[in-house]
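Sharing a structure, written as structure tokens. Questions coming.
Each chain you see keeps its place in the complex, though not every chain is here.
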Amino acid sequence: MYHARELTVATRGRGFYDITDEVQRAVAASGARDGLCTIFLHHTSASLLLCENADPDVRKDLESFFSRLVKDGDPLFVHDAEGPDDMPAHVRTVLTQNSISVPIKGGEASLGTWQGLYVWEHRTAAHQRRVTVSIVS
Amino acid sequence: MYHARELTVATRGRGFYDITDEVQRAVAASGARDGLCTIFLHHTSASLLLCENADPDVRKDLESFFSRLVKDGDPLFVHDAEGPDDMPAHVRTVLTQNSISVPIKGGEASLGTWQGLYVWEHRTAAHQRRVTVSIVS
């Protein structure tokens, strides 16, 4: 059996947006007890992230690390049509993920105790981000 | 239902090879209207990439960034049996992806407007790269 649900995530610019609850609701609505849940983000300048969900400093440190590794406005980049964060957003996306598959067990996505699911917006401006949750059971 | 199709991508050395159309043809041939399409690359020195498909400068900048981050011939690396690009190819692969899952909607892989699917060859020499497209519906 295959079920899908589309989510729209309205971001307010660079940062992390927790979608764990929405994904769990999509799994519950599918009626699947056991199976596979795949989350897909339809963009190339934002990522999906499985991240520690307890201490918010973890996300802050992730952002610090990636900001230092992939510098906005780096003169290395030719593609800057949409500003200094344009190409860095594509690089950050390639260094992370656009699809993540999580097993479903007992009717829910079987995340680890400390695993939360996030959309990581890499652009500094607000965007509407489209996510599809696919459930195979 | 499960369908699979194998693709062979003949690369001409380091660079990006668009496989979007071939993946869409595999989805169409499966007859699936809704489901999950998983692309897998059977190698450890090349990657799969979901990338902006409009401006070719995005791929050039990605290559520039990765060339600077993972330097060919870096004396840090012990493993250089196949030359200065050998170990960097493995590192680039680990930093990116070998499997990507995309939802199928209305009979096609539901990629975002700007998302193309690429094999990213990390070796400087030409290679034959094997890709499997798996369709669950």
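Letters are used for the chains, namely A and B, taken in the order the chains are written, and counting of residues starts over at 1 for each.
Here is the rule we go by: contacts are C-beta pairs under 8 Å (C-beta built on N, C-alpha and C of every residue); 3 or more make two chains touch, one makes a residue touch a chain.
These numbers were taken from a predicted model, which means no experiment stands behind them.
Of the identical chains making up the complex, 2 are displayed, while the complete assembly in this file numbers 3 copies.
In this section, only the chains that are shown with their structure count from here on.
Chain A and chain B, compared by their mean Cα positions, are separated by 20 Å. Remark: chain B residues 34-36, 49-52, 55, 57-58, 60-62, 64-65, 68-69, 95-97, 100-103, 105, 110-115, 136-137 touch chain A in the complex. Across the complex, chain A meets chain B through its residues 2, 4, 38, 40, 42-45, 69-70, 76-79, 81, 87, 90-91, 93-95, 97-99, 101, 130, 132, 134, 136.
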